[in-house]
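Partial view: only certain chains, each at its native spot in the assembly.
We just call them A and B in the order they show up, numbering each chain from 1.
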Amino acid sequence: MAESNTKPKFSIILFSGTADKFLPLGVLSDAAAAMGYEVGIFITGFALLGFTKEKHTLPFSFEFKDMAPMLEQGMKATNTKGWYEMIKEAKEIGDVKVHACSLTAAMFNLKKEDFDPIVDDVVGAASFLQLSEGGQVIFI
Amino acid sequence: MAESNTKPKFSIILFSGTADKFLPLGVLSDAAAAMGYEVGIFITGFALLGFTKEKHTLPFSFEFKDMAPMLEQGMKATNTKGWYEMIKEAKEIGDVKVHACSLTAAMFNLKKEDFDPIVDDVVGAASFLQLSEGGQVIFI
């Protein structure tokens, strides 16, 4: 696609592995994809464990864990999809890639085949920085 | 203002609702406003509860809660204003808007009139991304 060169980029580094942080990941990825951004998600740190085939229960932010049920209820009441569905939808409607951090993967002894198919590749931080060059980047 | 088109943009997504994170929100907003940036603040997640008319006591970061008194004392000793006063000042001296996330507001059953007047409007993530396009954006 010739036009892809002119798409603005929106990149997200997801490091914090607490469950609550996956909601803004999903919402922002979905919104940016719908707006035509090239979206790059770099999963690293404990957040990597949210993207493995083997399911891990990630802890909710300790300070707000008492409010987790209220948040869940709010998501149901507003028909808000879970983060995984949001990312999948974002990948269908737009240009969204999920990159797993190769260093953290090595630390956790995880290989490409250990990740959910939603993960596109396993790359280093330098590769991710190169992909996100010239665009907006946030660290969650 | 014709010149507003050329102002650099500095946008802040405030998601973490712990009390300590409101200090960098205030300091960075105030500094960016004073420097002539167009500042956009998108409040979402539990941070939304810091901007309602009904006052909520937000928890301090658990790991550093023992140091909260020292920080408070340091703020007094250095005559540092609280975050709310900083945002108000930033709005007076510069171009600063506070946008509440419509999705989180719906989840918490909050309407425009439930927010403190410091909040300018209630918008979706896509609208916020559009407002911040082309500028720097951080996620707190």
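One rule holds in what follows: contacts are C-beta pairs under 8 Å (C-beta built on N, C-alpha and C of every residue); 3 or more make two chains touch, one makes a residue touch a chain.
Please read these numbers as outputs of a predicted model, since none were measured by experiment.
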Query = To what total copy number does the complex in this file extend, with 2 chains depicted?
reply = 3
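Simple rule for what comes next: only the chains that are shown with their structure count from here on.
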Ask   = Just curious, how far off is chain B from chain A if you go by their C-alpha centres, in Å?
value = 24
Task = Quick one: which bits of chain A touch chain B in the complex? Just the residue numbers, please.
result = 8, 10, 20-21, 23-24, 27-28, 30-32, 34-35, 37, 61-64, 67, 70-71, 74-75, 77-78, 80, 136, 138-140
Inquiry  = Help me check something: in the complex, which residues belonging to chain B touch chain A?
reply    = 13, 15-18, 44-46, 59-62, 103-104, 106-109, 124-126, 129-130, 132-139
